[in-house]
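Before anything else, here's the structure in question.
A single protein chain has been omitted; all remaining protein chains appear in their positions.
As written, the chains take the letters A and B, and residue 1 is the first residue of each chain.
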Amino acid sequence: MLLSRIVVWKDKARATFIPMVCISCPGMPCARVCPTGAIVKDEKTGMPKVIESKCLGAECGKCVEACPYHAINFNPEVHAYPLICDLCGGDPQCVKVCWPGALRIVELTKSFSKERFLLATQSLTKLNEVLKKFQR
Amino acid sequence: MKLYAVHGRILHVNLSNGKIWVEKFGNDLLSMFIGSRGIMARLYWDLVKPSTDPLAPDNVLMVGAGTFTGTPMPSAGRTIVTFKSPATGRYFKSSVGGDFGLKLKMNGYDIIVIHGASEEPVYIYIEGDHVEIRSAKHLWGLDVRSAHNELIRRHGVHADTLLIGPAGEKLVKYASINVSVYNVAARGGGGAVLGSKKLKGIVVSKGTTSVEVAHPKRYYELAMKVVRNIMNDEALIATAKFGTASATMGLDSTSTLPVYNFRKSYWEHAYKNSGEYYVEAGYLIGRVGCAQCIVSCHRHTKTNKFGGVDTVGPEYETSNALGGNIGNADTDALIKMNDLANIYGLDTISLGGVIAWVMETYERGYLKELVKELGTEPVWGNVEAALKLIEKIARREGIGDLLAEGLSRACRKVDPETCKWAVEANGLEHSRVDTRVAKAYALAFALNPRGPDHLHTETFAEFGFSEGAKKLIERITGHREWAGVGKVEGRPEIVKWHEEMYAITDSVGFCAFITTAGFAVDEYLMSELFTAATGIEKDAKTIMTDGERIVTLERIIQVREGRRRIHDTLPWRIMNEKIKTRDGKEYVVSAKELNTMLDKYYELRKWSKNGIPLPDKLKELKLEFTIPEALKALQSG
Partner (left out) sequence: MRNLSNNIRIKVKVLSDPLIRIVGIEETDIVVNKGRFSLNELINTLKSLIPNLEKVFQTRRLGREVFIAVNGQVIYDLNKVVELGGESRISIFTLGAGG
């Protein structure tokens, strides 16, 4: 399915662009909060996997709210089930089109895991500022 | 056959009576006119009469997303805006980046057409099938940035806006339409058209309606080919890093960089107006891209001067128009001017042309009273004067009211003699390249429906800066050595190819950098992309013929509006005052030279000697419905 799991949040007036994507946090709040156990950890990729046959789709959406990184892309009109990054099964398409090399596929060492967490937290801080700015 | 890549849905909104309806179109129109620009030209023929006053309710303004927009095609997110221009009095096509076109399409519409005029300020809100005209009383008078923020607070972070600034509200003849705040459909006074309709703007919600392509697997393979072509194109990668103002030094080195109101074509301070300098000196703090683009050439810049500015730009045209053109090497001031133009909603090319004219006019002994009004002398490089003029033009205050009319009207009001250095033609200020030296540009500018301007047919390959450029010139003319400025050989052929490629590029939503400044997609690949996207079979020859159809339709539209050979011209300075290059050569575009190129071009196009498309050609292009108009024009002369 060629639908991106990366959501880019934009504050256009400040030329601020914040891409958010799943970093498979160890706690997996998405899996914990799912009422039917439709989210499990994929053994090959280490990323969350949505088992569509178990997922309640538009009637639920709890995983979207639970994700601390706003990284679950859910548009029932476009695709019936939430979209969470699955590394495209191991050959991520996004990396292929990113010419500055901002997206890289790496062996998940402790050091890279830490770096990924830090980057995601930085992005989240920026995103929360933007969301606060546009709160009514 | 099923409709692919586009929805086939045109949203019509009439602001006079509040009526909203959807018009459907199918594969016949798509096959003939390819996408946004072509289809809207066809609509224009039906909707806008030659007698229509551009600022009256019966003018329309159309915004269209490209055929490839919303499909996984890189750098195919450009949006076209079509209307009758209050500056030129004729058909005008404007082009813009940002995300609005993509989101319009994701809300289920390919094109929106705005008719009539509201009595009170309003905006249009689009959320799928739900389309509403809402009061914009609280937004009227706001600059673009403030209006955008207010609308996002109301409609959510994933919405996007198309807006006019105070300049559009005041009907400035070069008021712009801004998309996603800093992406600008700048030229031709589209902002004034919306201002006359009391339409502050349009808001599109996040959008969830996608399109399908006819052959998904093939399309994806071809898209990845385009990605690789872009990544291997050194010119595009340089543009990504240094922005469009990376053109500055190329033009300076070939003596095609117009400074001091086209009195010189190279400058010792040119580097201060270049993309490389913005990076070197630390003005650049980020890059911005339009929808779907992997190049992302737009600049996020910052300066602590002038009260602190955090903005997007300046692009090449702005860097020169408000840089060397007015004798300005102060990059901080340039960034400030760019921001003001952004938020007031003003075309920087026309703005720079007007300010340079003021400076030259003052130098030559006119407009002495301006010193009192501005509190400073409007002399070359005086940024304080320039900043004050921008404030006045946006509000039509004092001298601003005259200058807001554009060069063609302003110079005549002051003294017809001053029109000699009003570098405009057909009501539009000349874009930032010296066409006395770049001859393909000269011909393209003379023929351009917009006026002497680059963003309709830009023959960038003429410079021969890259191998891709030289190869293209060789392919079109058979002569690699004809690449380079200062030459006249092969120019009609070069312009013809570029006009057709541009028409296709615009209509599918591609950025011109992909096909004519960088060379990631040629007409062969383009035809394959179109076939895979829509299921409509095209090859290189037929798709270029479709391009010719669009160009010819735009021409017959303008002929109906009164255009003839005499209007295929360039500003007085370009045709009468020689320019000297770095190596001491002198150039001008003489009437003889232009006429020779026009004769050959009309011959290639099968137009009459007076620039009117001939009935046989119109029949060949399946534009029979325009033949009566062509015959009328051929008879009257």
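The working rule: a contact is a pair of C-beta atoms (placed from the backbone, for glycine too) under 8 Å apart; a residue touches a chain by one contact, two chains touch by 3 or more.
Just so it is clear, the model here is predicted, and its values are computed rather than measured.
*Asks:* Thinking of the complex as a whole, which visible chains are touched by the chain that is not shown?
*Replies:* B
*Asks:* I'm checking contacts with the chain that's been left out. Which of B:R42, B:K388 or B:H454 qualifies?
*Replies:* Considering all chains, including the one not shown, the answer is B:H454.
*Asks:* In the complete assembly, which of B:S36, B:S196, B:T244 or B:T301 touches the absent chain?
*Replies:* B:T244
*Asks:* Who touches the missing chain here, B:W421, B:W497 or B:F513?
*Replies:* With B:W421, B:W497 or B:F513 as choices, the missing chain is touched by B:F513.
*Asks:* For a quick check of understanding: of B:F465, B:W497, B:F510 or B:Y587, which residue touches the chain that isn't displayed?
*Replies:* For the chain that is not drawn, the touching residue is B:F465.
*Asks:* Return the single residue from B:E221, B:E268 or B:E369 that touches the missing chain.
*Replies:* Candidates B:E221, B:E268 or B:E369; residue touching the omitted chain: B:E268.
*Asks:* Of B:Y260, B:Y277, B:W380 or B:F530, which sits in contact with the chain we cannot see?
*Replies:* Missing-chain contact among the listed residues: B:Y277.
*Asks:* What residue numbers in subunit B mark contact with the hidden partner chain?
*Replies:* 234-239, 241-250, 252-253, 268-272, 274-277, 279-281, 316, 454-455, 458, 460, 465-466, 512-513, 517-518, 582
Just so it is clear, only the chains that are shown with their structure count from here on.
*Asks:* So what's the Cα centroid distance for subunit A and subunit B, whole Å?
*Replies:* Chain centres of subunit A and subunit B, defined by C-alpha means, are spaced 37 Å apart.
*Asks:* Where on subunit A is subunit B touching in the complex?
*Replies:* Those residues of subunit A that touch subunit B are 2, 9-15, 17, 75, 77-78, 96-100, 130-131, 133-136.
*Asks:* Any idea which subunit B residues touch subunit A in the complex?
*Replies:* Those residues of subunit B that touch subunit A are 72, 74, 98-99, 145, 148-149, 152-154, 156-157, 160, 180-182, 208-210, 216, 220, 224, 227, 230-231, 237, 240, 286, 288, 294, 300, 310-312.
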